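Heads up, one of the protein chains got dropped from this complex, but the rest are sitting where they should.
Here the chain labels run A, B and C in written order, and each chain numbers its own residues starting at 1.
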Amino acid sequence: LEEPLIFEIGNAETTGVDLPQAKGDTASRLGSHARKGPIGLPGLSEPETVRHYTRLSRQNYAIDLGLFPLGSCTMKHNPRLNEKVARMPGFADVHPLQPVDTVRGALGVINELAHWLIELTGMHGVAMTPKAGAHGELCGILCIRAALEARGDAREVILVPESAHGTNPATAAFAGYKVEDIPANAEGRVDLEALKARLGPDVAGVMITNPNTCGLFERDMKAISDAVHAAGGFVYCDGANFNAIMGRVRPGDLGIDAMHINLHKTFSTPHGGGGPGSGPVVLSEALSPFGPLPFTAKMSDGIIQLVEEENASEHGHKQAFGRMTAFHGQMGMFTRALTYILSHGADGLRQASGDAVLNANYILRSLDDVLDAPFGKTGPCMHEALFGDAGFAEGMSTLDLAKGLIDEGFHPMTMYFPLVVHGAMLIEPTETESKAGIDQFVMAMRSLAERARAGDEALKTAPHHAPRARLDEAMAARKPRLAWSEPEVAPGSGNYEIPGAG
Amino acid sequence: LEEPLIFEIGNAETTGVDLPQAKGDTASRLGSHARKGPIGLPGLSEPETVRHYTRLSRQNYAIDLGLFPLGSCTMKHNPRLNEKVARMPGFADVHPLQPVDTVRGALGVINELAHWLIELTGMHGVAMTPKAGAHGELCGILCIRAALEARGDAREVILVPESAHGTNPATAAFAGYKVEDIPANAEGRVDLEALKARLGPDVAGVMITNPNTCGLFERDMKAISDAVHAAGGFVYCDGANFNAIMGRVRPGDLGIDAMHINLHKTFSTPHGGGGPGSGPVVLSEALSPFGPLPFTAKMSDGIIQLVEEENASEHGHKQAFGRMTAFHGQMGMFTRALTYILSHGADGLRQASGDAVLNANYILRSLDDVLDAPFGKTGPCMHEALFGDAGFAEGMSTLDLAKGLIDEGFHPMTMYFPLVVHGAMLIEPTETESKAGIDQFVMAMRSLAERARAGDEALKTAPHHAPRARLDEAMAARKPRLAWSEPEVAPGSGNYEIPGAG
Amino acid sequence: MRYLPLTDTDRTAMLDTIGAPSVDALFADIAPAQYLGGPIEGLPLHATEMAVEKHMRALSQQNLAAGDAPFFCGAGAYRHHVPATVDHLIQRGEFLTAYTPYQPEIAQGTLQMLFEFQSQVARLYGCAVANASMYDGSTACWEAIVMAGRQTKRNRVLIDGGLHPHYVGVAQTMAKFTHAEIAYEPPVVEADAGEEALIARIDETTSCVVVQYPDIIGRVPDLARIAEAAHAAGALLIAVNTEPVALGALEAPGNLGADIVVGEGQSIGVGLQFGGPYLGLFAVRDSKLVRQMPGRLCGETVDADGKRGFVLTLSTREQHIRREKATSNICTNSGLCALAFSIHMTLLGEKGLNGLAAENHRLACLAADKLAAVPGIEVVNEVFFNEFTLRLPVESRPLVRALAEKGVLAGVSLGRLFPDADALANGLVVAVTETTNEADIDALCSALTEELA
Partner (left out) sequence: MRYLPLTDTDRTAMLDTIGAPSVDALFADIAPAQYLGGPIEGLPLHATEMAVEKHMRALSQQNLAAGDAPFFCGAGAYRHHVPATVDHLIQRGEFLTAYTPYQPEIAQGTLQMLFEFQSQVARLYGCAVANASMYDGSTACWEAIVMAGRQTKRNRVLIDGGLHPHYVGVAQTMAKFTHAEIAYEPPVVEADAGEEALIARIDETTSCVVVQYPDIIGRVPDLARIAEAAHAAGALLIAVNTEPVALGALEAPGNLGADIVVGEGQSIGVGLQFGGPYLGLFAVRDSKLVRQMPGRLCGETVDADGKRGFVLTLSTREQHIRREKATSNICTNSGLCALAFSIHMTLLGEKGLNGLAAENHRLACLAADKLAAVPGIEVVNEVFFNEFTLRLPVESRPLVRALAEKGVLAGVSLGRLFPDADALANGLVVAVTETTNEADIDALCSALTEELA
């Protein structure tokens, strides 16, 4: 059965809520602004609503169903304890503008999580409010900009490696910078000498991902930081891959000035089909004074204080660059992340990064005889294994292999990223996969790799066992249909014809 | 992918819980009883556990996915508010033997629900502890037996119509009675005259289902009751079909002495794949003194008192026949049922029975031209529509049609019950189905009826689109394999071979 | 009303198809004298979700939740930590809102789970076969007694004094009607579990001996000795367990010779819930007894394509086939509770269950030692798992109430469990689990010290 749209099964008469019987009549104070026509919103009764969304959900793949080997996305198990905690009334049912004395526990969560993030990264401070990774990047870059402006230094360029996430250049541009590439060496790492050569008084900073998007640790990170600092710039690190090194090395010890942390990756707040995320930014001593409002600070008497516009100066933070969002950031994600962190503890987090890296290397070595592993020869990878399409038969692509994976019961890996490898396949298993599960995945991948090398035409039309065959994305973009509208042909007297129904 | 058994993927080393680090060492007080060998329980980590059960769940059909037209089972929408309420710590985290003053709210729930059940049925009292419908039947029959014994009347026979649920005769037998049939008339109802002829001093009572299992209201119910009472017996009513008449007629007004109410049917506490149920029994004034312990009673000062063995006499209830179960019955079901009842109110419950009967009659009239409706001519049905297999092609059975329904996306109806109709198909849509949903079901049924009449061989091997084809039930019974055991052939050095995996 | 999808437009159209003038007309078989023309008077009308939730919350807040107090109640129902995962998974609509798996093609989720559950219970109990669960421990116990009568064709039931008095009550109630003869005396509060005396009462008319393990006093009776004596007399031994966590530390009853092992599964996955729904466990040591068992059984088979699958089986024992000749009238199991049990047990595994049992026992030993140091209190048990009995210098029942007023739920008084047995009035059963911490134990000791001073 195909699931119709709510607009096709709902109507304006039906509602799935009961409202109090109108009591008496108060004169309206809406003035002349009262709505005149209908909105056009369909309603469903509660039973219909439950079915619609339950059925829809079953067309999704999810971590709860299987491995999600998306490189750079860190799709790991989402513990249900975290969901339970986030729903405690003291967290879920608290208004962001309640008097501070009525939200000490909420501020306590923010502060406790901040403490962990600082300790795990070896940094000096943390901006908690950014709403997602890209928002965190923006926060970090704005800190750099604020720090430079504070010293009257109007630099214009941010250097970004070609292999960076697209958010990095977009963020730098959004903050008003020009973006220039940093070249990579043959090993898949930043070319330190080339970088040094480019540094100068116009370079505000560099944005580096470490471990990088080839799944490799930037061995020269400390040297890079030192060089950038020596040239008067700052080092931003994209923390998307922090899961690989958590408890193994502290970014602060590598000279990094700012790094966002994707709570929804590293600390397992659920991805939720695309968000909400949360992107706190840890900051070096040099950048901490410029972090955005509001933030929390623990006073000498142990009381946690909320620092906003009015009291930033008292708290020695008058250089704060301002506010990045209404309210306090993603509280719901903070409670989940803190719960996750406390469950693991310092030992469990270190074990997690170890198992994540172990799983990735196991995959790398279980597949490198059937798939091209461009950087596989130089040593272990970090939390993700990178392969290319070299060796595929004429006409077979990474996309074909990835769609074939769907038929094997798995979500595809990250494809065509990073750009530096042709037909890249970036596989990140995370630490929450069992060996038996990974072995199944490896078996499927080996079979698909053989088929891609042999030129199996059936792969080109995969998936065959998914809720949908390949979708026409070109048509979607050419003739965008972005909202439902009533069918142009008038329906008959009865119900609308539901496409595919019956 | 096939889902392996926990015994095939788990092991004794793995656990999905963390326990406190052992602190110090206390000498064991287990004496000589400490376990000597391993138990053989497999453990899974939390991520593996979530996946195993999530995947398993997706092999089930459920109300949340679609119509469940099971006659006599009343599979209706299960509101999630009820689940939320049942999980409030004041209900979920209370011990049954806490001092009474610490559980006033729990007793209040029992008492409030009892009040509703009494008012809705027009009866005098209610025994709340029975754990399910069949347990309620037993309770009712034991009340009858206790009442008869109290007057020194040792009757031996319970009369049960042929169309009754199997639990009725089983219950009467379990309580030590001989069971005799009551004949039915051509309309599908109890033959009043035949019944009257059988009544006598050996008949303890009758067990009647009303509306009966043909989906018909027993028009002569009051006359039946009067006749049974006149003969010194009692009338037990199987309340499985109370959903059809709730708010439309009160069993007490029909002379019934005892009736169980399936909270999991009428009041929507979820079926949960086979339980838990809950079967309170409403009692007439004549039977109320004999109801089991414990129960709640509202005192003149408004305080609700728990009546147990020790204080039954003070509360004028020294004839209680005893205890049917430990503790207070299915509290978790009481909170759900009360929540459901309060949501509907007296008006909503009446509307619910009306819509349930409307939906059933709509199905009856939408199918009676393509399916044989043996009692369809005599008037409207109640909450369920009954069809037979007359007119099917040679070799085609009700089972085939039912299994074909699976391929159409629906759960089969109740089959081969009641026994009085050949190849019976008993369809109960309930009130929580939309017209559009029922229309889809009718379309599917019409198509299947045509195929059954035409002798479409493909039906005989249906379902074709379910997680499994027809299962070999004969083999299961012939060589029962009721628990997992290690494969007899020693597995290789690695993981076990998982059947169907990869 | 939010749960009713039909609109007035729908109703009109449907009545038209039916050929009826109104919904009321569909109820024409109900005599006008008895037909209710409108909502029953005096009952409230439908209410918003918000209003209902508020009402129910107010009721719930009139209870003292176990988690809000130092808590020591046991005696057949135990408070354990249930991982959040369990409740999440049992709320999956596909489990929660499914029917009994009579259509196996679209019920493999429930069926495979039940097969796994049966296998877990059988192993835990040291038995060959377990069923798919029953209402609760007390009714499972009675069903076992009935089954033993059927098997041995005898009708004298010897119940040990250590059996939970509610379980005894259920058996006594049912026996009144089925003419089974129950031999039972309340327990003596002393360290010795009284196996000798029990064995002395077994004779050639005894159908079964029913022994709780650990018993209501918290003692651990020597099942092997009792089994030997029972078997020598041609009787069956029914072992009853109300705390499955104990079996992570104690030998399984089946391994000690119990023929039928029944119990309450509530400790694992289900929670307190003021007594229900709970989870009756039922297993037999010898698979030859399987056709005498009550309740649902799930078995392995194959489908028409040869794939492994599971079905409900041996239903010829059951009421819907066999009617008055069934092995029991039971027709539901406690499916969702069985699921919760099975998930929790899967999370625990052998290692987790052992560890959980060890932690329970450690804390119980700690509590016993601290309580023994309170002036006037004597710990009765020498041997126990996570529950033991105190002998107090005063009647325990009013004391428990007084402590509850101070916010301490001190345990279950033997006075409440045995209202007619004066000799037991000073006994207090104290249960300690992993949810109890040292501060709770100290709070209990202080409150007792104060109250007894």
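To be clear about the criterion, a residue touches a chain if its C-beta (ideal position, glycine included) is under 8 Å from a C-beta of that chain, and two chains touch if they have at least 3 such contacts.
Here the structure is a predicted model, which is why all the values come from computation and not from measurement.
Looking at the complex as a whole, the chain kept out of the display touches A, B, C.
Note on the undisplayed chain: of the listed residues A:N78, A:T266 or A:T398, the one touching it is A:N78. In the full complex, the hidden chain is touched by chain B at residues 11, 13-20, 44-48, 50, 54, 79-81, 83-84. Residues 2, 48-50, 53, 81, 83-84, 88, 91-93, 347, 434-435 of chain C touch the missing chain (whole complex, contact as defined above).
Methods note: only the chains that are shown with their structure count from here on.
If you tally contacting C-beta pairs for each pair of chains, B-C comes out on top.
Here the CA centre of chain B is 19 Å from the CA centre of chain C. Averaged C-alpha coordinates put the centre of chain A at 47 Å from the centre of chain B.
Within chain B, residues 46, 50, 54, 58, 64-65, 77, 79, 343, 432-434, 437 each touch two or more of the remaining chains. Listed for chain C are residues 1-5, 46-47, 49, 83, 85, 87-88, 93, each touching two or more other chains.
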